[in-house]
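Note that this complex is displayed minus one protein chain, with the remaining chains in position.
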Amino acid sequence: MMFRLPINELDGFFAKIAAGRRLYLPVDQNDGTSAFAEWSEGTKMSENLNTLRSAKSFFFPQVTNLCDFNVKDKEIEVIDNRADSEDFAVFGVRGCDARAFTILDKVFLVDPIDSYYATRREHGVIITLACTMPEEHCFCNVFGIDATSPEGDVTTWKTDSYLYLNANTEKGEAFIAGIKDILEECAADEVEAQRAKTKEIMAKLPFANVSTEYFEKNTLLDIFNSEKWEKLSEACIACGTCTFVCPTCQCYDIKDFDTGHGVKRYRTWDSCMYADFTKMAAANSRNSQMQRFRQRFMHKLVYFPDNNNGEFGCVGCGRCLTRCPISMNIVKVIKTFGEE
Amino acid sequence: MQEVIDTAKRLLSDGTVNRVAGWKAGEFPYDVTPAVFTTVEEIDNGFIYNDFCAPNLSKYLIKESHKEGKILVFLKPCDTYSFNQLLKEHRILRENVYIVGVPCTGKVDIGTVRAMGIKGITDMESDGENVTIHTLYGDKVVPKTETLGDKCRTCKSKKHVIYDELIGEDGEVNNDGARFELVEKLEKMTPDERFEFWRGELSKCIRCNACRNVCPACSCENCVFDNPGSGIQQRAATDSFEENMFHLIRSFHVAGRCTDCGECTRVCPQNIPLHLINRKYIKDINVFYGEYQAGEDVMSRAPLNAYTFTDCEPGIVYERGGNE
Partner (left out) sequence: MHNETLIPKIGVVTDIRQDTPDVKTFRVVGTDGKKLFEHIPGQCAMVSMPGVGEGMFSITSSPTNTEFMEFSIKKCGTLTSWLHSMDVGQQITVRGPYGNGFPVETTFKGKDLLFIAGGIGLAPLRSVINYVRDKRENYGSVQIIYGSRSKDDLVDYQEILDEWMSCPNTEVNLTIDREQEGWDGHVGFIPNYVKELEPDTSKTVVMCGPPIMIKFTLAGLKELGFVDTNVFTTMELRMKCAIGKCGRCNIGNKYVCKDGPVFSFDQLSELPNEY
């Protein structure tokens, strides 16, 4: 069922959400980019298409404290300091990032469930916002994502005069029920008109017709053993930018930090692009940058789909396209393989 | 630029070199990738040199110059300083490199263009004066000077300090000091204001290591931040201050060797103006030990490696306001 509220009441809408839980939304930064930040009275939402970093940190933060230890002589005390997440809502998530959550779910919510991720997921309401001005680096449609009607607990559409809302999940319906007094039921005409207009633009995007067929038709070993990886990875400087801005990259490291009065065990984002990612005391299974580069794209385009009914581990947000220091990215990889 | 392409083909065809390090065209004008070309066909198939070829190719020569045969590399004026510095540090085998200096009038930075609020950029053309930007939502013409990245906005030199061959006329070193203007602004801040400024910037750091990995002065085979025995090999900030230490330690390690190529700031995915830390050190070195430009030549001793009686005393910090 479609609801709406006048666009000039957006601040009141945010205030109402924030009264019951923390509310995060994209906010402009001083460098022209935007980032998710907590809403407070006077916070203005960014008009940017997408945030520089993805929304994954709401559920999979860069650093998570797993547990603590007290070590005294020969004895160890394990301190489980996990707490339930607070309720929170994220507004303005785009279709690509929303799909990324369901990809992360397929890692963190399969047995054994990752409790740190799960509690945040359970307590977070995702309110997505339909795209109206896609950019040249967008290719979410390649992965079957409809940015004009994004997934999430609640989908919203912003027009010149209204914010339209539609609940997709039970959690979303409960959310709408909680703010119903400021909403009115309505028809979806204006939403449909907006969607049609956006779809026209999307059909003309430079990557609208990129095909992933090669990765569906060829075997894991044929793709893995291709000579093309050498050239593709040649200029890679082995930084972790692509993995850190990527909404679906979820590899992590576990490390201990001795604070001097106890040991904190935490996990952090890690990157398969780093040389020590697979380094053991005696050997390293991925010794060259080519191997590490190949791993990242094989994971997204072959391994993940193989294990998840063909679903690719990419959502086409284009962040790696805009952020890679040497401008090598997943579209170039897909196209290079598709060329033959 | 046809002359660059012709030079690449000539030197490859006449056997002077067996590989060419240059830039490869991408999906858009702005996403060029450094690449090594081994045949004329490969060069025909995507080699470009234009106002978007910002990546500094010097660091790639550490690896490439140790391979079989001679490699041709195209270096912009500022890139030649990095090359010289690497030569000084014995990281590059000079005899395996043939340098062709290419002219540069500053590179267009896509981040700068995007920060102007220009969205959906599908194509860009530069005539040297203006940049025409085609977008999904209409065209725009912007003066090129407004589209330059941090590294080019205050260019230190249009002169190639090392080359085997030069395309076009060589330019001059720029000594107007404009590149230190922002540093001076930071110096004039109170310590608290300055601390706030850098906390604001550095707290954005995601520890991706792009700045370190792209930096020609960061050529250690095993970085201290990758050493599990160092106690600082963290993947991310374990406390809210660690990312500051990462950048401060790194900048101290490259102090006196940093040529101010600006690659750190260009590649930072979080748009942190990292080059300002390095420029502060360059400026201080100039003041304390006399004018010095790292990479200007191969033979001179770096001020931080050479003791002279005219070196400033540590008390200079106090005299300059360290007591405040």
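By letter and in written order, the chains are A and B; residue numbering begins at 1 in each of them.
To be clear about the criterion, a residue touches a chain if its C-beta (ideal position, glycine included) is under 8 Å from a C-beta of that chain, and two chains touch if they have at least 3 such contacts.
Computed from a prediction, not measured in an experiment: that's the story for all the values here.
Participant: Could you tell me which of A:Asp84, A:Glu184 or A:Glu230 touches the chain that is not displayed?
Facilitator: Residue touching the absent chain, from the options given: A:Asp84.
Participant: Out of A:Leu10, A:Ala37 or A:Ala118, which residue would touch the omitted chain in the full complex?
Facilitator: A:Ala118
Participant: Per the definition of touch given earlier, which of A:Met1, A:Ala19, A:Val71 or A:Ala193 contacts the omitted chain?
Facilitator: Selected residue, touching the omitted chain: A:Val71.
Participant: Could you tell which one of A:Thr33, A:Ser54, A:Thr198 or A:Gln250 touches the chain left off the display?
Facilitator: Considering all chains, including the one not shown, the answer is A:Gln250.
Participant: Among A:Thr102, A:Thr278 or A:Thr336, choose the residue that contacts the chain missing from this document, as touch is defined above.
Facilitator: That would be A:Thr278, which touches the missing chain.
Participant: Give me the chain A residues in contact with the hidden chain, please.
Facilitator: So the residues of chain A touching the missing chain come out as 66-67, 69, 71, 74-76, 78, 80, 82, 84, 107-108, 112-116, 118-119, 220-221, 224-225, 250-254, 256, 258, 263, 265, 267, 270, 272, 277-286, 291, 295, 298-299, 302-304, 306-307.
Note that only the chains that are shown with their structure count from here on.
Participant: Could you tell me the distance, in whole angstrom, between the mean C-alpha positions of chain A and chain B?
Facilitator: The mean C-alpha positions of chain A and chain B differ by 31 Å.
Participant: Name, in rising order, each residue of chain B that touches chain A in their complex.
Facilitator: 26-28, 30-36, 55, 60, 110-111, 114-117, 119-122, 135-137, 206-210, 212-214, 226, 228, 234-238, 266-267, 269-271
Participant: Which part of chain A faces chain B closely enough to touch in the complex?
Facilitator: For this pair, the touching residues of chain A are 29, 31-33, 49, 52-53, 62-63, 133-136, 201, 204-207, 231, 234-235, 237-241, 243-245, 253, 255, 257, 264, 266, 268-271, 274-276, 321-323, 325-329, 331-332, 335.
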